[in-house]
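Only one protein chain is missing from this complex, and each of the others stays in its spot.
Here the chain labels run A, B and C in written order, and each chain numbers its own residues starting at 1.
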Amino acid sequence: MEGSGERLVLNVGGVRYETYHSTLRAFPGTRLYQLTEPPMGSPLAREVFFDRSPHLFGYVLGYYRTRQLHCPPDICRAVLEEELAFWGLADAPLAPCCWLKLSGGDGRAEDFHAWEESELGEEQGLLGPIESPNSTRAQGTWKPWLWTLLNQPCSSLAGKCAALLSMLFLLGVLVIFFQETSVQLEYFTSNFRPLEPWDGEKDGLPPPQAPTPGLVYQRAPHLLYLELLCVLWFGAELLARSISCPNKVKFLRSPMTLVDLASLFPVLVELAVGRRAERHPRLCLVLGALRVLYVLKLGRLLGLVEKPLALRVLAHTLRSSWREAGLLLLLWAGEILLFGSLFLYGELLGTGHGQGQSEVHFADILTCFWWTVITLTTVGYGDIYPMSALGQVTAAITAMAGMLTSVLLVPILLVRFQRCYAVALARQKLRPSGTL
Amino acid sequence: MEGSGERLVLNVGGVRYETYHSTLRAFPGTRLYQLTEPPMGSPLAREVFFDRSPHLFGYVLGYYRTRQLHCPPDICRAVLEEELAFWGLADAPLAPCCWLKLSGGDGRAEDFHAWEESELGEEQGLLGPIESPNSTRAQGTWKPWLWTLLNQPCSSLAGKCAALLSMLFLLGVLVIFFQETSVQLEYFTSNFRPLEPWDGEKDGLPPPQAPTPGLVYQRAPHLLYLELLCVLWFGAELLARSISCPNKVKFLRSPMTLVDLASLFPVLVELAVGRRAERHPRLCLVLGALRVLYVLKLGRLLGLVEKPLALRVLAHTLRSSWREAGLLLLLWAGEILLFGSLFLYGELLGTGHGQGQSEVHFADILTCFWWTVITLTTVGYGDIYPMSALGQVTAAITAMAGMLTSVLLVPILLVRFQRCYAVALARQKLRPSGTL
Amino acid sequence: MEGSGERLVLNVGGVRYETYHSTLRAFPGTRLYQLTEPPMGSPLAREVFFDRSPHLFGYVLGYYRTRQLHCPPDICRAVLEEELAFWGLADAPLAPCCWLKLSGGDGRAEDFHAWEESELGEEQGLLGPIESPNSTRAQGTWKPWLWTLLNQPCSSLAGKCAALLSMLFLLGVLVIFFQETSVQLEYFTSNFRPLEPWDGEKDGLPPPQAPTPGLVYQRAPHLLYLELLCVLWFGAELLARSISCPNKVKFLRSPMTLVDLASLFPVLVELAVGRRAERHPRLCLVLGALRVLYVLKLGRLLGLVEKPLALRVLAHTLRSSWREAGLLLLLWAGEILLFGSLFLYGELLGTGHGQGQSEVHFADILTCFWWTVITLTTVGYGDIYPMSALGQVTAAITAMAGMLTSVLLVPILLVRFQRCYAVALARQKLRPSGTL
Partner (left out) sequence: MEGSGERLVLNVGGVRYETYHSTLRAFPGTRLYQLTEPPMGSPLAREVFFDRSPHLFGYVLGYYRTRQLHCPPDICRAVLEEELAFWGLADAPLAPCCWLKLSGGDGRAEDFHAWEESELGEEQGLLGPIESPNSTRAQGTWKPWLWTLLNQPCSSLAGKCAALLSMLFLLGVLVIFFQETSVQLEYFTSNFRPLEPWDGEKDGLPPPQAPTPGLVYQRAPHLLYLELLCVLWFGAELLARSISCPNKVKFLRSPMTLVDLASLFPVLVELAVGRRAERHPRLCLVLGALRVLYVLKLGRLLGLVEKPLALRVLAHTLRSSWREAGLLLLLWAGEILLFGSLFLYGELLGTGHGQGQSEVHFADILTCFWWTVITLTTVGYGDIYPMSALGQVTAAITAMAGMLTSVLLVPILLVRFQRCYAVALARQKLRPSGTL
């Protein structure tokens, strides 16, 4: 009865596949092999029924026929795994030409989860568990209200007013900051020597270097008080946020909170130091530099605007590729050290000493590194440039390396962005529950 | 009769699927579940016929078997939705690994509509409803003829002549404009001090700053009259367009019309002011600046040329991503404010005051912002560059940030362009009715 | 007999589809509709056989069921067209969500032909019809041999020697050319004023501007004769090529031939002019400039090297997108005119005349256009830069526009390259006859 030419009908989900017994004997131990070795006494079945997908069974049967396991394009990995496990082929190696078909679907599933987490983390983020408003109802509902007011200004008229007021104060403090810089610039540059021609004669001129007696560093007090007013508002806003925030830990670890907090100090310190600042102009300079934090507060403005999908994806891509960014920065640092040193020795070797025809433009190796950065990024100010042929060759190589390095950034960023954008676009079309 | 092992044949569009009753009981309430619960009295059917697609039913049955709804690759969303609705599975969640397969088709449909609208809007645009020529036949047919003559010069010989004449006048007015600039440059630079070395000694030299008595700002009158002639032609052309245009509202809101209109004024004002202009050279300068509009009129030339598909798609991509562009501009503005302020304080802190070895290159914070723009775009003129180590570090970071920002533009633009180009290419191959 | 619920079996290529008569009555006049309206007297068939693809018939039947014509992904356009024509559905509109599935395959077929023509054009090109060697056997076989010798040097030892000799002569002529430039530079710069400091005092110094009597422009005669030798070799080579070339018209129209021809003249003219050249140094300069053609001859070297596929595709992409390139150049020219004019007026308006604090860096509008090019390409030499705030704003916009314009090139080039590279890679894997 059991001949190699004996045919067997496999009814898989309604589709009748026919094959020879000999074909099914290719892989002993699997479910299909067992069909050809019936238990003692029972006759060989002529037709067997399996309640499985008929489509995938075609590929399983193909594995028995050709000893190569292929799969349909764009098959979901989970589906294939389950099917192979059912037929007892979990260890069957997939043909290399099909590896890519499979993995597309699989990598995307991971991307989906990464993207959903990132989106949730951004949107809910500080809100903590969604149910928290219900559970803390006894405590009053003003906290969620205040939080919504401050963070989603578009949701109510009061929120819009508060956001507008904040924007005005921020604008005000920026205007004051820019005003202050001109006062400081005037003071510090008049304490330097007056502006001179490029060649910088070094003959004497010490008097202007001594602080001009008539010129005292003194900010207009009303600017300082106006700034204090703005900062008080920011302090109040930060206080309101910190009280109403449902998830204190996340709130404190958010970089925006740190910026808010740090930007309160400069004006307070300056008031505390008071008139003694005139004798410590350097301290004033540091306090002024700290006020750059006001500019960073503009980042909140970006948070209020609804960002289009492409930019959210771009931000997600940048965040998720910090390891690549770190290593590329290392590579960049290595290039700077290497080309900087090469440039230094190139110039020294190139300009024959004692010939007096030209000279190097730098006084230490740090300046060479500075030159390398400016050349690698193709900015090329022209304050330092090679004078000798050897130095020019070094510079040419550096400039080409810089162009190549900037091109290297494109593919890494692009490939990740493309994957993530496709995922985000697909998710956007579905309802939150995943149905159509 | 109703056993778990009982098999049922589902004849879906001719393909006979077989499965167990127990499998179909997975989702109560659906059409397939009802087959297992016949109305009182009627026996269980052994074979049921459905006039549906047999291909998709395989995936529906797979959902009953594995509780996971997968779908074939590149399935059209509408098809899947209709099929699921028929089987009572409209709320079935799609497996995440299949989300991307589905959405590809769907997003493209939207892209198709956006592209078709954009193309129609450009081509017909001002023509208004296509039927208008018929309905206004009583009014005469010269209007559509004139409109076609002016806007599709390739359609007739007269149109070609008119276009050529317009081009000649445009060329003439540009030559006159460039001629004028040299007159103005000569006048204004001779009212400045003569060109001097870089170091700009400020000792005296007031005589050249007083307007040289012998030099009077005076344009050659024949140039002015030639320009007037050209402008009169442009005015006549604009009049002809505005009369013959079928859709007046769209015509008036088109930016090209505004340019045409505005470019009529400078020469008229200059003629009206007449000889008094000598005493108001600044007004002449403003009128000259307005003549830059003549250059913008060259944009019409681009409208006449037939643009290849890739460029039409590129223009569409740029138009449709104005929100991303706006936010990136905001980001850029933020970077300029931030790095400009950092650079100012970096330089001030870096150059120790009172040491007199080097100085800052700028006199106010606006110049710092200017420096930031030139560094971020990697132009790097070299008029301002950091002198201190701290400033150099700031500048290095700025230059790197600039390179990164320019790279960020690529993926957003590219992904949109790729999608849109594929759509436009596909549409081009089909007949307007959508058949092959 | 003819009921709406009446089922009909359609045996399409062996697969039995079943459907209702009412379904098939959706589109009168088609082949399937006629099945439901049998000719007078003949009974309705219960099963009909069609010798067509059962797979595609599923989509055709779906069109009857849902009135929407979908198609499987990546279907070949020709296949679908033939199938629709058979079923009398040639005018059926394809659902928009499927347009893209179809066109992928179709556009690629055209790409294939474009690529094959390009490759053939390059490889055989000047060889003319393949059969020509056979038909002209009477004329002797030395012509094809010579042609192969000169154009495929790797095919024989003699070819390698000839190529090496050509290379050596080319190298020699280049060395002579570079040698000549230094002679010319010395002569012309010593006829200028000597090199001076940057600020260029204009006080007197006329003597060096008069031609120094002792310095006569005179090339070393041996260099000239060596150059003549090289050029004679090139002339012989060109002659050999032109005689042995099977396709004279294509050969004469090839740009490389024109370069070869033109590069023969400079040395001959210089010899003809002879010693009178000393009184016409400007002519010598023009003849020197023409010798840049020697550098272009290096292009032949590129022709000898076997180019990898990616570069061949890149060259093909660049050739096939000349229309896009032309329009982008137009756009660039427009930008230069626009921003150049804006910059001129920005600077003039910005620097208040009569205040004497700073000045414009340019003397005519052409210099402004030059500045615009250098800013748009982000080179930024720094010879001209804005001095006034208004000019700086113009420059900032120009720099940003330049960065954006360079980014615009990427997607157009990339999308075409990707399509073409996929096509070329696929073709490379197949045998020339198209079989596997």
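Heads up, the rule we're going with is that a residue touches a chain if its C-beta (ideal position, glycine included) is under 8 Å from a C-beta of that chain, and two chains touch if they have at least 3 such contacts.
Model, not experiment: these values are computed from the prediction.
Undergrad: Looking at C:Leu285, C:Leu330, C:Met387 or C:Leu404, which residue reaches the missing chain?
TA: Counting the whole complex, the residue in contact with the absent chain is C:Leu285.
Undergrad: Write down which of A:Val48, A:Cys97 or A:Ala220 is the residue touching the left-out chain.
TA: If we include the chain that is not displayed, A:Cys97 is the one touching it.
Undergrad: Where the complex has a chain not shown, which of C:Cys154, C:Leu168 or C:Ala310 is the residue touching it?
TA: Of the candidates C:Cys154, C:Leu168 or C:Ala310, C:Ala310 is in touch with the missing chain.
Undergrad: On chain A, where is the contact patch with the chain that was removed from view?
TA: Chain A touches the chain not shown through residues 7, 9-10, 15-20, 23, 58, 61-62, 65-66, 68, 70, 73-74, 77, 80-81, 84, 90-104, 106-107, 197-201, 321, 323-324, 327-328, 330-331, 334, 337-338, 341-342, 344-346, 348-349, 351, 353-356, 359-360, 362-365, 375, 378-382, 385, 389, 392, 395-396, 399-400, 402-404, 407-408, 410-412, 414-416.
Undergrad: Give me the chain C residues in contact with the hidden chain, please.
TA: Touching the chain left out of view, chain C contributes residues 11, 13-15, 49, 51-55, 73-74, 76-79, 82, 105-106, 108-109, 112-113, 174, 177-178, 181-182, 184-185, 188-189, 191-193, 195-199, 205-206, 209-211, 281-282, 285-286, 288-289, 291-292, 295-296, 298-299, 301-302, 305, 307-308, 310-311, 314, 317, 332, 366, 370, 373-374, 377-383, 406, 409-410, 413-414, 417-418, 421-423, 425-427, 429-430, 433-436.
Undergrad: Could I get the residues of chain B that touch the absent chain, sorted low to high?
TA: Chain B touches the missing chain through residues 378-382.
Note that in this section only the chains that are shown with their structure count from here on.
Undergrad: From the centre of chain A, which chain's CA centre is farthest?
TA: The chain lying farthest from chain A is C.
Undergrad: Measuring from the mean C-alpha position of chain A to the mean C-alpha position of chain C, what distance in angstrom results?
TA: Roughly 37 Å, centre to centre.
Undergrad: Residues of chain B touching 2+ other chains?
TA: If we look for residues of chain B contacting two or more partner chains, we find 15, 73-74, 77, 106, 197-200, 378-382, 410, 414.
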